[in-house]
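Since the structure comes first, as structure tokens, the remarks are kept for the end.
What you see is the complex with one protein chain gone and the rest in place.
Presenting chain A:
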Amino acid sequence: MPAADDSKRKAARETIDILHEISILLNTNLDRQSLSYCVSLIENGVNPEALAKVIKELWAQNERHNAEKAGIAAT
């Protein structure tokens, strides 16, 4: 069965590649790793809307954090 696993893995890899390309086309700003985590989370039953909300909150938090760091560095 290693060949079947290989093909499965290859198929999954290709699917992730395509999803990554779609995410680039949709300008989601998700890198490949993040996308992989997202796919895994969804496969584990996470609601996509909830996940999207969480990701947006994380981005916002990240921006605040970066803004604070930039402000501290300026002073």
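Simple rule for what comes next: a contact is a pair of C-beta atoms (placed from the backbone, for glycine too) under 8 Å apart; a residue touches a chain by one contact, two chains touch by 3 or more; residues count from 1.
Operating definition for what follows: contacts and distances are computed from a predicted model.
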Taking the list "Protein O-mannosyl-transferase 2", "Trafficking protein particle complex subunit 11", "Spindle pole body component" or "Sodium/hydrogen exchanger", the UniProt entry for the undisplayed chain gives the protein name "Spindle pole body component"
May I ask you to list the residues on chain A that touch the chain which is not drawn?
11, 15, 18-31, 33-34, 37-59, 61-62, 65
